[in-house]
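Sharing a structure here in structure tokens format.
The other protein chains are all here in position, but one chain of the complex has been omitted.
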Amino acid sequence: MVATQVLPFAMVILILFGLALDADSRTLRDLAPGLFWVATLFASVLAIQRSVAVETVSSTFEALRLSGAPAWKLFAGKALAVALQLLAIEAVLALGIIVLYRSSFEDPVLVVTAALAATVAIASAGSLYGVLAVGMGVRDTILPMLLLPIMMPVLVGATRAFGDGLGTAALDGWTWTGLLALLAVIYATAGALAYAVVIEDT
Amino acid sequence: MDYLRYLIGGWGVVLVAVAIYAVSLLRRGKVLSARVPADRRRWMTTDD
Partner (left out) sequence: MSTTLTRPSSTASEADVASTGSKLTRVLGIASLVGLAVLLLLAFVFTEPDQRVFDRGLDLEPLLTGQGDAVRLLYVHFPVAMVTYTAFSLNAIGSIAVLWKKSMWWDNTAAAAAEVGVLFCGLTLATGSIWGRPIWNTWWKWGDVRLMTTTILFLIFVGYLAYRRTMTDSQVRAKRSAVVGLIGAINIPIVYKSVDWWQNRTLHQQSTLRDRAIEDLTLFSMIFGMVVFLVIFAWLMVHRFRIGWLEHQIETVGLEAAIAERRAQTSAAIEDAVTDSRASAGSGPPPKTGMN
């Protein structure tokens, strides 16, 4: 599911940007952090929509809920699943920007840490909003409209951190990674707390 | 006065938009009030 649909989608975004910007490789290299994270965010919307849809259709969600597991565990399981999918997508995108945009990983530790923190934040917020966007008459097309504005600090932080880690910007990526970690904690907590409220009526 | 166009634009946008919204609220209010039986029209006055 992820491999056949979401991954190719993410790659297509990178390629389309390359074509649309019609830029020399130096510009693309500078833009790589931003393009990477925009592609990841779009792909995450798709991945979350699909994961929530699968559950509603097969009513495994209902079964899980009735199993008596506490809400936060359900949330954690969901968010983890989404996070793993996102990491897979990001790994492929990383390859993509190396090949297509001539990026080089000057500080791989920074890049990986930042990506992990950002991914947890995206997966947590996404899982919560994914469940919010499901249910009686709710169209899941509302998901991007709800999720993406909230993800703006993650986007800013991740792009800055990658800018430092990929050597395209002279700033301190670790401060930004700190912000990402804070956001990861906030969204994981908010998601765990709010999940109980939200799944009551699903 | 300098910048007159900007001043008219800025103030104008606010006054016109608020006026339009206010009128739409009044209209919605009338339409909805007509559909609700008279004894149930008044709003809750205490915390629910």
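Here the chain labels run A and B in written order, and each chain numbers its own residues starting at 1.
Heads up, the rule we're going with is that a contact is a pair of C-beta atoms (placed from the backbone, for glycine too) under 8 Å apart; a residue touches a chain by one contact, two chains touch by 3 or more.
What you see is a predicted model, and the numbers here were worked out from it, not measured in a lab.
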{"item": "Listed residues A:18, A:34, A:126 or A:157, member touching the removed chain", "value": "A:157"}
{"item": "Contact partner of the left-out chain, one of A:38, A:81, A:116 or A:186", "value": "A:186"}
{"item": "Contact footprint on chain A, counting only the chain that is left out", "value": "125, 128-129, 132, 135-139, 142, 145-146, 148-150, 152-153, 156-157, 160, 175-176, 179, 183, 186, 190, 194, 197-198, 200-201"}
{"item": "Contacts of chain B with the absent chain, listed as residue ranges", "value": "1-4, 6-7, 9-11, 13-15, 17-18, 21-22, 25-26, 28-30, 32-48"}
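Note that in this section only the chains that are shown with their structure count from here on.
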{"item": "Averaged-CA centre spacing for the pair chain B and chain A, given as whole angstrom", "value": "40"}
